[in-house]
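A protein chain is absent from this complex, but the other protein chains hold their places.
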Amino acid sequence: MPVYDGKELRIVGFLCNWCSYGGADTAGVARFHQATDLRIIRVPCSGRIDPLFILKAFQGGAAGVLVSGCHPRDCHYAEGNYYARRRLELLKRFLPVTGIDPERFEYTWVSASEGPRWQHVVQTFTDRIHKLGPAPLLSEPLTDAEMVEFQRQVEAGRGCGCHI
Amino acid sequence: MKGLEELKDKIHEILPDLDLVIGWEQGYDGLHATPLFIKTPEDVDRLIIGPLCVHNLATYLPGLKDKKVGVIVKGCDSRAVIELLQEKLINKDNVVILGLTCDGVINLTKLGRKIGSLGAVDDVKVEGEKLNVVIGDQQHNIAFSEVKQDKCENCIYPNALVFDHFIGEPVDRVENVGAEHQSLSDFEGKSFDQRFAFWKHEMSRCIRCHACRNACPMCVCRDHCVAMTRNPHWLSQENNVAENWMFQMIHVMHLTGRCVECGECERACPMDIPLMLLRRQMNRGVREVFDYEAGIDAQNRPPLLTFKVEEDNISEREW
Amino acid sequence: MSQQKFLASQSIGSFLETLLREHRVLVPLCEGDSVVFRPFRKGGGLELTRMPTTSPKEATFPRVETLMSFTQKVSAPQEEDGGKERPEIELTEHLPQDSTVVFGSRPCGAKGKTIFSRVYDTEAVKDPYFIARRDNTLFISIACSAPETTCFCTSVGGGPADSTGSDILLIPVTDGFMAEAVTEAGAKLMESAFFDAGTQKAEEAQAVVERAETKLGQAQDFSNAREKLLKLFDNESFWEEMSAKCISCGTCTYLCPTCYCFNITDETAGNTGKRVRTWDNCMDYLFTLEASTHNPRSSKAKRLKNRVGHKFSYYPSLHEEHIACCGCGRCIKSCPAAVDIRQIVKSAQEYEDVNI
Amino acid sequence: MRIGVFICHCGSNIAGTVDCAKVADAAKAFPDVVHAEDTMYACSEPGQQGIIDAIHEKNLTGVVVASCTPRMHEPTFRRAVERAGLNKYMFEMANIREHVSWIGKDKELNTNKAIDLVMMAAEKLRHNAPLMAKKFDINKRVLIIGGGVAGIQAALDCAEGGLEVVLVEKTTSIGGKMAKLDKTFPTVDCSCCILGPKMVDVAQHPNITLYAHAEVEEVNGYIGNFEIRIKQKTTYVDWEKCTGCGLCMEKCPSKKSYDHFNNGVGTTTAINIPFPQAIPKKAKIDAEYCRMFTKGKCGVCAKVCPTGAISFEMTDTEVTENVGAIVAATGYDLFDHAKYPEYGAGKYPDVITSIQYERLMSASGPTSGHIKRPSDGKEPKNVVFIQCVGSRDKSVNRPYCSGFCCMYTAKQAILTKDHIPDSRSFVFYMDIRSPGKDYDEFVRRSIEQYDTQYIRGRVSLIYPQGDKMIVRGADTLAGAQVEVEADLVVLAVGAESAAGAPQLAEKLRISYDSYGFYMESHPKLKPVETNTAGVFLAGACQGPKDIPSSVGQGSAAAAKVLSLFSKDQLESDPQIALVNASRCIGCYKCVETCPFGAVKEEQDRFNNPKARVIETICQGCGVCTVTCPQSAIQLQHFTDNQILAEVKALCPSMMVKN
């Protein structure tokens, strides 16, 4: 299903079942209006979220990825979110080198009772992604201008072109 | 690297108790060294050390788990041995480490940039800081510092960090301490879009030969790498930009907090894709967040295998 | 086949541009620190001095190609199925339609496809994808004037100016190339005005080739490798020693102009999917891993044995002594561990002598 | 696979803003979907029957229901597909109510989103596999940690229910805080008189094994089969021999020992039985004060002990108990008012805590029930009570209400008047919290019948003036500063989590909040369960509670244990990690990260190292799955392929044309 043209961007959410998915439910029960872009994938624990899922989403053209788990100390599985925090923080710091704006990825903690907070998170993140616009796509060929630029670099001398 | 004779003597001494010792010998031309697997005293004669000995021989250790192996390591290589020990991927009882001191090894890609084709090199000599490359009747004199591996440029571990036998005298090297390689900050001069396009361009060249993976001393999954499976199906076998990119992402992620920056992935890449940029960025994060460097102390716990309830350098983002 | 014509260096670009009208034109281009075959772009440069890192194999055997695509549908309830919906498949064959000119490959690279043909185009079985590409691809090769330390074409039946597999052979001379048509199609291309019949530098060309041949030195005689390798089949320690430094990657196979193994896998997205063929690598553990977890080539020693055996023994046995190698040396030059296939074969040939 | 998709209208809850028929129509085109329909209420009896009928009629092998949150009805629908003969894990849910219809108004966008969510669910389902629960035996014994009133109630209820109970108490006697109280609100009956018999029942019940002065050292195993290491701390008195006669206490020369039971009101002997009704009624030597330990000679008690129970060489011992369930009833501690400099930070003798005041009022206390102020033993006439000391105060990180202080302050004011009829009580309060049967009436009685003067406002300073304490505060209702001359100030200290609670939580592998109170599984629906199967909570360890609530939770936890043990075997949740041995390279990174110690190092028949998951210990978090670089260990029902299928469904542009 293609992203709804012009109105939405593809935003993927990974939420732990016990806190954040519950928080999203709580927001729903309270009828807290939210942007519709986000599609939530439910996992048992933020510790189940492989940073590679996030990269896979970007590989597939996601404009933004949002992860949310239980607040530290509140993990249903005692420690899962501590591992998640380390993994996700490193991913966040890694992204710039790939050329994916790290602002396109965010992770946070929302408890099952924090409906208003969830609404706020969704709204803030969605607004941020809309400001950034659609993500660059790996599947799209390089533009002519880009090709010419790379060729120019080659002609300037051998080398990987990472130094300019 | 110094102490070839001392090293040979030591190998002669320990070889009877070992199945083999891994070192280097001259390869098919004057420019290439190649790993040498010493099994007999006669093999020892073929041993060389020096700036051509680029290969990180620790890569072979996990595959020789059931053998008693001697391995010759430079400072950088020794970090891979430490990381392997740290992760209990090799058994220290089965490994005898012959530590060297090193003043840098050659980067053939950079040499190629200097002198064009490397296809017909007859001989290479190192005289102090000069590298003398003989191609037929041509002579190229090049400053060694300009054709060293990146990792050698700001090396702070010239001496093996772990060893059973140290060969030669350890050298001091204090300049450039902790400096991050220039390439990363250079790369940051590009916009996000330029960086993204850069990788698309680089990945279009990748032939998915997995040399980067198989040359990596930390890629111990080898035959069980997720890059080739359908369960889980992380990647298709299609050799295209998106899938090649994803493979490199998997490689980086699986090296998080484990990469010792030996540079073997980039060296092994037949297509000269600058993979170390990715490694350096990840290692920068690891350093900043956990004040951690892989392969320094076998007692350290890799950062992703543990946690702190209150992380020192991770702050909750404001919403 | 025909007379030699002169192609001036400065007119190559313009010549290639004329080809673009009807063909995809692949030329060696510098990318990063590598030289790879890429579509020629108007005004773009090309790299003809360095030996290309990759082989031109991609022109006739792409790294990845879609063999067929399929769509799954659910039919309306069928009466004969008791009113149940029934899944249906729609299958579409994807045969290549392009026409390609490869310009600037070396003779060894162009020869690669001939090794394919003996397997892909036989009485019993014809691979329509390869055949379509092969028959629609023209190779304009450049004779080798500067053999490298890894080159051994003369040992496997080739040479610096071997025209096997090429349609036009260019021999570098001052300011350009002497061109020689090898096939009808090549001759047709050479009717282009950029080929000048007036300028004759045949002697210079001859000298270039001779110099290269001299440089290559004595050819290695692989003729008895066929039996020697077979004899060593069960010699585990020999193969363990030969493969000790091999890291079991696929650099050698993927850069090889003659390695023709492939994998076929299905990929889907929603209801549509495709069956793709990708290069595969006999040096990989998974290549022969069976579903039962049994693996006949479980160690890198066994895999290297198969690779060397295939090229220098099995293939020659099946195909009139032709060695499945064109001596380009890429497997040696780009090997991360500098494994030297010449040395392995030689060791096998000399093995018995040592052990008498 | 033959998938059936059911789109629930949920009346107008979903259908109001989602075009359910359109979603069903779109679903028909998804791979493997052979049936799709919209239905009014999928969870209703006819709704479920519709699913079951479709499974039969269309030979469905998997079902997707798009309706409310799976946290609500996933079990319902799983049972339904199971009734139809499918494995209950061949089912997926798409949440199109809480996550779609209730949060967005644009029907078009909602419908589109619902279609996406259904597609994700269907794509995941295509990678589902039937999962079977494994059965295992239960050890029908229960460990209760903490011998306060909640633990006592749980122990007695379990024991009465026929279970063997192991009760571990940290101090030398059970009874907890309640044993220290003089009277209880709102009935003003004698605390010890109602608790005493229950304590005796514990001592005498054949099913209860009591370890007093003991602590849980280590917890291994899993629901149905825990192995507990208990440290029996040394008492220097052989309790097998001690008869509790008290002769040693009479003769002990070290009479200035800190009196723990009386919270430092008065002193006791170095060897002591904490209070007359103690269970077990056994003596213990406090080595900090015993001359044998401080000076190296004495031994009077050993000489006088008629049974020769004294043993100065005694050391800690360890016992191991095997149980099938655990109830944590470790109670609470009182806030340390030393954190309030404005109240004297504990340095004024006549500023005491409410529990000390209880001991002063108690007939069994150090003053035999006569209220005498600590400084000079005078009977106080003006008593000031200050509420919310360590409650509802962010500045000391105690933002929560302790709940029971308002009530016990009212009680203490009433009792003060009973003890000293000419006294006056003043209560500084923020709000009166008195919900509960007869509670508010009780407070009113204190004000109206006992003339307690309630002043709404915070106390800003207490300082001594002569033999009085001046209490300065605000009366926010009058809008004025007030100063009260007090003979005695009683601080209504709030509750905080018991010392050592986080450490025990970690042994039990249960979570606790930032204040150290244990987390219940669900704040409303699972108040005594924890997220670790087989571990239950009772009383104030979960949060501040009064006696009836604690007793109620004690019984509730007991009921949970009894219902758990009503089966002979338990089924383990099959949504756990599983190692694919042919992919595992035995690096054991999973062993290191598993929060539950559920992954074991093993060797296969070729001596290759392999990881193995202990099914009953694994809780299914999936931390290991991410840890494993070969993806050899996969969390069932949330495998890489299942999650990847969802990601790929959402982000399909990876289907590049070659």
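Lettered A, B, C and D in written order, each chain numbered from 1.
The definition used in the following text is that contacts are C-beta pairs under 8 Å (C-beta built on N, C-alpha and C of every residue); 3 or more make two chains touch, one makes a residue touch a chain.
Operating definition for what follows: contacts and distances are computed from a predicted model.
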Have a look at "Ribose/galactose/methyl galactoside import ATP-binding protein", "NADH-quinone oxidoreductase subunit K", "Sarcosine oxidase subunit gamma" or "NAD(P)H-flavin reductase" and point out the UniProt protein name belonging to the hidden chain.
-> "NAD(P)H-flavin reductase"
So which of C:96, C:273 or C:336 would be touching the chain we can't see?
-> C:273
Kindly state which of the options C:88, C:221, C:321 or C:350 is in contact with the chain not pictured.
-> C:88
Please pick, from D:61, D:277 or D:409, the residue that touches the omitted chain in the full complex.
-> D:61
Please pick, from C:63, C:228 or C:302, the residue that touches the omitted chain in the full complex.
-> C:302
On chain C, the omitted chain is touched by residues 67-68, 70, 72, 81, 84, 86-89, 91, 93, 95, 119-120, 124-129, 131, 230, 233-234, 260-268, 273, 275, 277, 280, 282, 287-292, 294, 296-297, 302, 306, 309-310, 313-314, 317-318
Those residues of chain D that touch the unshown chain are 1-2, 31, 59, 61
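By our rule, only the chains that are shown with their structure count from here on.
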Taking each chain's centre as the mean of its CA atoms, how far is chain A from chain B in angstrom?
-> 32
Distance-wise, how many Å sit between the C-alpha centres of chain B and chain D, to the nearest whole number?
-> 51
Overlap residues in chain D, where contacts from two or more other chains coincide | 119, 593, 627, 640, 644, 648, 652-654, 656, 658
Multi-chain contact residues (two or more partners), chain B | 112-113, 201-202, 222, 229, 234, 236, 238, 240-242, 246, 272-274, 304
Note which residues of chain C are touching chain B in the complex, please.
-> 31-34, 36, 49-51, 53-54, 63-64, 146-151, 215, 241, 244-245, 247-251, 253-255, 263, 265, 267, 276, 278-281, 284-286, 332-334, 336-340, 342-343
Give every residue of chain D touching chain A within the complex, in rising order.
-> 26, 69-71, 95, 97-100, 102-106, 108-110, 112-113, 115-117, 119-120, 506, 509-514, 519, 523, 531, 575, 593, 595-596, 619-623, 625-627, 635, 638, 640, 643-644, 646-648, 650-654, 656
Which part of chain B faces chain D closely enough to touch in the complex?
-> 87-89, 220-222, 224-226, 229, 231-234, 236, 238, 240-243, 246, 254, 301, 304-306
